[in-house]
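The complex is shown incomplete by one protein chain, all other protein chains being positioned as in the whole.
Our next item is chain A:
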Amino acid sequence: MSTASVVTQTAEQAASQRSVTPLGDDRLWRWLTFSPALALMLVLSVLPLANLFVSSFQDITWSGGASTRSFVGLSHYAALGSDALFHAGIRNTFIFAFCAVAGQMILGLGLAVLCSRVTRGRVIYRAVFILPILIPGIVIGAIWKLLLNYDFGLINQGLALLSIAPHDWLGSSETALLSVIVVDIWHWTPFCFLLFLAGLESLPQDIFEAAKVDGASSWQEFRLITLPLMVPTIVVTFAFRLVLAFKVFDEVYLLTSGGPGTATEVVSFTLYQRFFTEDRIGYGSAISVAVIFIVSLLLVMAISARRRLGSTS
């Protein structure tokens, strides 16, 4: 018997042993072993979402300590069209998300490129750059509330040294959203920096060496080699950050509570207001579904953009 036939025979025996399980064929066995994980996933993620979706078509009232659910059709979704707070929340969230993420991407990439070229003290630079991401959100709120304070904030005190009048950074409609964006950039740029640095360090070095041999300048190297090769990393980072920025809540809650007026109202804050403060569970669920839809849409757009750009690069 040749070695080949022995191997084939052994494989067939193994296959026949696999299919002869106490529970019948192999496919059933696989489903049975997989089902606990599937059930857990259904219970933990799909069911809550389904419950949220169902609640968005209902009104929930309480009497005698018990709840009553009444079907209201699409009225909550229709009400979204006339909810000025929701509109302000969506508008500001888009402005916030795109401006903050753009700032973080530019700064993060710049810092990563600089850091990747540093040979001495690299660890120290990295530690310093990623510090803001390690600070809890509540502490960031406290830090920036103090910095931006009108009466005794460091920023206004610095302006006073230059004989510039103090400004109400968080209380003025013109600068409140900008201030929150700056805080978010400060907070999340390290996240982009880390991903970009990892991306840069994984790029093939021979291309750069070849470019150097061909006499490429640093700028040419960055524009014609680094940037195209980094496109997949950039798109993934952008998608990650965009989705996270769309969900912003803590910075707004701690710094401005959505004010002044609706200047810093973001959609998560509107949701908090409607669902929790006003206890409008049905309507709050409708806002939640709308937000999930928008975030999913952004994610799909980012993924398709990555595919397109990835194939181009």
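Note that in this section contacts are C-beta pairs under 8 Å (C-beta built on N, C-alpha and C of every residue); 3 or more make two chains touch, one makes a residue touch a chain; residues count from 1.
Operating definition for what follows: contacts and distances are computed from a predicted model.
*Asks:* Assign the chain not included in the display its UniProt protein name, restricting the answer to "Extracellular solute-binding protein", "Monovalent cation/H+ antiporter subunit D", "histidine kinase" or "Sigma-70 family RNA polymerase sigma factor".
*Replies:* "Extracellular solute-binding protein"
*Asks:* Using the document's definition of touch, tell me which of A:107, A:170, A:235 or A:248 contacts the absent chain.
*Replies:* Per the contact definition at the top, the residue touching the missing chain is A:170.
*Asks:* Can you say which of A:65, A:81, A:136 or A:215 touches the chain missing from this structure?
*Replies:* Only one listed residue reaches the unshown chain, and that is A:65.
*Asks:* Among A:189, A:256 or A:285, exactly one should touch the missing chain; which is it?
*Replies:* In the complete complex, the chain left out is touched by residue A:256.
*Asks:* To test your reading of the contact rule: which positions on chain A touch the chain that is missing from view?
*Replies:* That gives, for chain A, the contact residues 62-67, 85, 150-151, 166, 168, 170-173, 176, 256-263, 273, 276-280.
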